[in-house]
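Before any comments, here is the structure.
The other protein chains are all here in position, but one chain of the complex has been omitted.
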Amino acid sequence: MLKETQSYPKYAPGTYVSNKDIINKNITYTWWEPEVQYSWSLGPAYSRFLQELKEGRIIGRTCKKCNRVLIPPRMFCEYCYRPTDDWIYLKDTGTIETYSISYLDPNAQRIKDPILIGVISIDGASPQHGIMHYFGEMKPNEIFIGMKVKAIWKPKKERTGSITDIKYFIPIKGGEKI
Amino acid sequence: MRKVAVIGAGMTLFRRRLLETGKELSFLATKMAMEDCEIEKKDIDMVVMGSAPDAFDGIHMKGENLLDGAAATNKPYVRVFNGGGTGVFAPIAGWWHVASGVADIVLVVCEEKMSSCYPHPQTAFQHIWDPVVDRPLHPNLVWLFAMEMNRYMTVHNIKKEDIARVAVKNKRNAVGHPCAQLADEKITVDDVLNSEIMAWPVQRLDISPPSDGASALIICSEEKAKQFSQDPIWIDGVGWNIDSTMWTNRDLYFPRYVANAAKMAYKMSRIQDPRKEIDFAEPYDPFDYKELHHMEGLLLCDKGEAPILTREGVTQRDGDLPICPSGGLLGVGNPIAATMGQKVCELYWQLSGKAGKRQIPTDPQVGVGQAWGDIMQMGTVIVLRRG
Partner (left out) sequence: MTFFEKQTDPTTPMHWYGNMQADYLYLSGVAGDKFFKHIIKNDTFLATKCPKCNKTFFPPRIYCEDCFLEIPHSDWIEIPAKGKVELFTIATVDTYGIKLEKPKVVCMINIDETDGTLLGIIKTDDLEEEFRGIHVEAVFKSKNKREGTLKDILYFKKIE
């Protein structure tokens, strides 16, 4: 084996500057605030999905070839690569597939009371097919993977046709009728 | 299909914020790689640039902006990007150019300047989420990693101590690296376990930092390789694979897209028993648990076995299967695409015996580099072999 005595990379070019250099104006910079707005087409699948959420229902799509029930619903099955077949109403209950207890808020700022967030596989859809959402009315030491949960909806007049029409998911207590 | 060799590599300092513009960083990395193999701009046939989202640098179409610092004016040029996978995907794209016969010497440059994005580079990450089903919940990228980490830990019943060992190993490994941002000789498992909880189970020292930096690689065809080295280092296998964006419809405990990419690369490299035939690996480690996740994805061990190997010291630099001898992203830094410096350039330096303090003592012949990107989707794998 070639035995090189020199260590690579031989040097590390680059000039380190810190936040203080910017605050104290030791270096020059240009500040820019872009103004960009978007209007995304929903497409037929999300359009119906949001309409149903406003009515307090969760809807999915079926693919007859791979026999999956898809949530969030989509116009084509990405595995079979063909259009999906039918609409199907799903329950608003599910199982926690994974979760996190976050001490950071959406802007990466620290918070004292943690946010509970996770993925819920929805009853009626294929296994491990679900959505991301918040959890509520439970403590951080109570949450676990495999917990059965149900959606708590906002009151009808507050629903706008958005994933946030569901407020959060809460544990189903033993023996509770769903 | 022609054989392709690596003949030069370079990288800049990695820090949270560097003074240089993207073009200047590309220039510094390219200059080092060109000095390494003593070539000039005129010797380079084509250039490939790898750079992750425009939203970090804040310059739309930044591939076009960076090219004059990447020796690409008046040359065939292409920019590739698949999030974090770019660090290994850019050399793969370079490999296409040479293996196909359209170019003899190709320069691959990767650059990232995350410090331009305010208030934090994380703000740019908000835009990868689906606008209808994910973004209204205002998710934070750390949440996504925390959810995957939780799933992985729960399915395999892994303790946090074993995961924290990875952060300790990599930050200590980085001590021999001149570009390293977070090298720490004295860090312990307790330091990691006592660090601030960001989004359980992720804690502060489990995460690699955002960084500015650039790296460069020069590759060439078999005929030209003989002019540069008696014992060329070959790109022996490449693989890439991507999974669907519908991340809430997948079980995150195993990265099947990394396994698919690895199988493609191993087939090309005629590797049948990865654990035995591969001497060391540089899997992508933006979080400590990702190194374990990717070791299993690279088929270097059974599912759930990676933390056991780590605990037993097998993945240390002087162990049986060194993992991230460079210090990885946890120790050296994470300028997304420019991590090619740790994932591919490091393979080249180790295989040619040039890694100095970081050199693996057991005379390695075959190394594997891997990168991962997007929403738990992209796996890119490269195999380098000596002789």
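Every chain is named by a letter (A and B) in the order it is written, and numbering of its residues begins at 1.
We take it that a residue touches a chain if its C-beta (ideal position, glycine included) is under 8 Å from a C-beta of that chain, and two chains touch if they have at least 3 such contacts.
Fair warning: this is a prediction, and the values are worked out from it, not measured in the lab.
Asks: Which of these touches the unseen chain: B:Ala52, B:Ala103, B:Cys117 or B:Met246?
Replies: B:Cys117
Asks: Consider the whole complex, including the chain that is not shown, and state which of A:Ala12, A:Ala45 or A:Ile115 touches that chain.
Replies: A:Ala45
Asks: One chain isn't shown here. Among A:Tyr11, A:Tyr29 or A:Tyr79, which residue touches it?
Replies: Residue touching the chain left out of view: A:Tyr29.
Asks: Tell me which stretches of subunit A touch the chain missing from the display.
Replies: 15, 17, 22, 25, 27-42, 44-48, 50-51, 61, 75, 83-85, 161
Asks: Residues of subunit B in contact with the chain that isn't shown?
Replies: Within subunit B, the residues touching the omitted chain are 17, 19-21, 23-24, 27, 30-31, 34, 40-41, 55, 58, 68-69, 71, 73, 115-119, 123-124, 126-127, 131-132, 135.
Please note the rule applied: only the chains that are shown with their structure count from here on.
Asks: Where the centres are mean C-alpha positions, what is the separation of subunit A from subunit B, in Å?
Replies: 26
Asks: Flag every residue of subunit B that touches subunit A in the complex, lowest number first.
Replies: 9-20, 25, 28-29, 31-32, 36, 58, 119-120, 122-123, 130-134, 136-140, 142-143, 146-148, 150-151, 154, 176, 178-179, 196-202, 212-213, 230-231, 244, 246, 248-252, 341, 345, 349, 352-358, 363
Asks: Touching residues of subunit A toward subunit B in the complex: what are they?
Replies: Interface residues on subunit A, with respect to subunit B: 1-4, 6-19, 27, 32, 34, 38, 40, 42, 46, 49-50, 70-72, 74, 78, 97-108, 114, 117-119, 126, 128-134, 140, 145, 162-164.
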